[in-house]
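Let me begin by presenting the structure, written as structure tokens, before commenting on it.
A single protein chain has been omitted; all remaining protein chains appear in their positions.
The chains carry the letters A and B, assigned in the order they are written, with residues numbered from 1 in each.
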Amino acid sequence: MNKRTLRGASRRSILQQFGAAAIGVSFAGGLSACGRGGGAPTVNFYNWDTYIGPTTLADFQAATGVPVNMSLFATNDELFARLRAGNPGFDVIVPSNEFVTRMSQAQMIQELDRSKIPNFANLLPEFQDAAFDPGRRYSMPYTWLVLGIAYRKDKMPANFVPNSWRYLFDSPQFTQRIALLSESADLIRLCAKYLGHSVNNIPDEMLTQIEQMLIRQKPHIKAFHEDDGQDLLASGEIDIVLEYNGDIAQLMAGPGGEAFDFVVPQEGTLINSDCLCIPTGAPHLEEAHAFINYLLDAEAGKAITEEIQYPTPNRAVADLMGDAYKNNRVIFPPADVMAKSEYGAFEGDERSRLYEEIFTRVNAA
Amino acid sequence: MTTLSQRRARRERPGPLEYTKRWPLRVIVLATLAFLYLPLITLMVFSFNTSRRNVVWQGFTTDWYVKAFNNESLLQAFVNSLTIAFLCTIISVILGALAAVMLWRFRFPGKTAVEGSMALPIVVPEICLGVAMLVFFARVLPWPMGLPWPLNLGAITIAHVSFSFPFVSTVVRARLASFNRELEEAAKDLGASEWRTFWDVLVPHMQPGLIAGALLAFTLSLDDFVITFFTAGPDTITFPVKVYSMLRFSVTPEVNAASTVLILVTVVLTAVGLQMQNRTEADKAKA
Partner (left out) sequence: MEQTWRQAKAAFAAISIPPIAWLLLFFIVPMAVIWAYSFGENTGPVTIDFTGTFSNYMRAAEPLYLEIFWKSVLVAGLTTILCLLVGFPVALAIAFASPRMKAWLLLLIMLPFWTNLLIRTYALIAVLREQGYVNFTLEWLWSNASGLMTLVGLQPLGEFEPLTLLYNNTAVVIGLVYVHLPFMVLPLYSALDRMDRSLMEASLDLGAGHMRTIMQVVVPLAAPGIASGILITFIPALGAYLTPDLLGGTDSQMIANVIERQFKRANDWPFGAALSFMLMYLTFIAIAVQALVQRRSERRR
């Protein structure tokens, strides 16, 4: 037995040496990729599942000869936590707006080389700059999305549209038929919007007010859902839910989808944008830029948008899309409510922790 | 005549210790199985649903099976998960059995501390161990990227063993409590070496514990998401990671189809295995 462990130990050290050699190789590969555009050509893409066209990766490989290796995460928080201790080798990641700011402040993502992304010109002018990433130094927009109220039409009073956050946050009308997204920051920001404030710079006394409002509303809420609100709605467990427009557009496009509808409340809402970024320490810089550029291409973008049915920030893509997409008021909410809507800014980690504690208290109350 | 005697045999009262044949126990077992399998049957039924949501029944199709079989990343994730679970089970059973024997047989300084530390992996919240492993493999022992399969699964396997083997050890140790130590002594008195006594006397007694422990380790590893997520590299997706990342856009019936196939394959393999075992036993009896 003793011998066996010894042998195991030596095998482990051999493995370590082998590992060190492999690191050296991949590091050298990354360097040469930087310098000459050669080396081990592959793109390690870290994305949400089904958030890509069915053939996009294969098409990119056919066009450039570079294979794409896609791994998956489920939330921004997971993505951030996964990369916090260092980049294990990802080349392109897809964080949302707030996390672009957070990760750029933490130097977890690197500046993009605009000269290698000529398809930047395809973007709509309003997406060529962003408050969460001034000058678009770190990120390229991939999609954008808004939170709103999805509901089952035949469970509403006649000719009734729940076009205010009141029905979710501050009213017993749909008691025990409501589900809210269990994202502390989103909930608190939307409550502030309902109370007539911006989603950012919420004063402390308003936070207290919001906490009390949510605790008061709690008996009427059936569940806090994990971004699977569309499933709760479809199964008839609830009638009205806080969800993203893209999820509901997919639900409404499917069979039986005519039973549901989606509205962005008159008070305005939170806008989010999923962006393409390159994490610090990415081993294949050249290929990563080429891949981002490819995703912003008109034809490639069209294939992606047709699959995922999310609003695109890409003018060249939008021009290629049919009217059914362009005129879909779930995917593109009316201009008047969009004008009242805002991006949630990253206001420091202290703020996220405060929001989280408020949510814990609401849950525990 | 034979049929009559057979029938009579069947009608005979069960023996005093044949608990499996007593109706209160049968009712409980059947009710438990119903509780366990009702959701599972639902899952299988939904693998034939035309809707891409696991929610409302809309019509019959076998498309999801075709899609699942053509989905390379899903299959790769599946193979990865099974490989990790298999490796993890073997290592965990060995380490767990050794740990159990150590704690059962010996008195040594610091035993309470070792015992307590052995229980920690059971206690520690998954996310906490996940983050610990993340930091460990990022800073202390960086697992190289781009290793050939299955070496690229090394970090995940190590992490899985760390939380699985204490479960095995707990179960095996409980089993050892019923061991009659005089047997071991008798074997030694008869001149058996330490190793022979261990292998021929102790291991057979531990066997039910080893089986139970192996089943636990396999289950724990196959189902783990959090710790896997934090130890997986860019080139290693496992089945649970794949499934959890589907949550945002609804989990598709493809996953149900893949799970149904796994269930059926397991049942068939077990049936074949038992059949072969029976045959070898019958052969032995003949010889």
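Heads up, the rule we're going with is that a residue touches a chain if its C-beta (ideal position, glycine included) is under 8 Å from a C-beta of that chain, and two chains touch if they have at least 3 such contacts.
Model, not experiment: these values are computed from the prediction.
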Filtering B:94, B:151 or B:192 for touch with the omitted chain leaves B:94
In the full complex, subunit B touches the hidden chain through residues 16-20, 22, 24-26, 28-29, 32-33, 35-40, 42-43, 46, 54-55, 94-96, 98-99, 101-102, 104-108, 112, 114-133, 135-136, 139-140, 158-159, 161-162, 165, 167, 169-175, 177-178, 181, 194, 208-209, 211-213, 215-216, 218-219, 222-223, 225, 239-240, 243-244, 247, 251, 255-256, 259, 262-263, 266-267, 270, 274, 278
In terms of residues, what is the contact footprint of the unshown chain on subunit A? 1-2, 5, 8, 75, 77-78, 80-81, 84, 102, 105-106, 108, 176, 182-185, 218, 221-224, 226, 235-237, 349, 352-353, 356-357, 359-361, 363-365
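In the analysis below, only the chains that are shown with their structure count from here on.
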Need the CA-centroid distance for the pair subunit A / subunit B, whole Å please. 35
Subunit A residues within the subunit B interface of the complex: 15-16, 18-23, 25-26, 40, 44, 46, 48-51, 69-75, 78, 81-82, 84-86, 88-91, 226-228, 230-231, 234-235, 247, 250-251, 254-256, 283
Within the complex, which stretch of subunit B touches subunit A? 50-56, 58, 73, 131, 134-135, 137-139, 141-147, 151, 154, 229-230, 232-237, 241-242, 244-250, 252
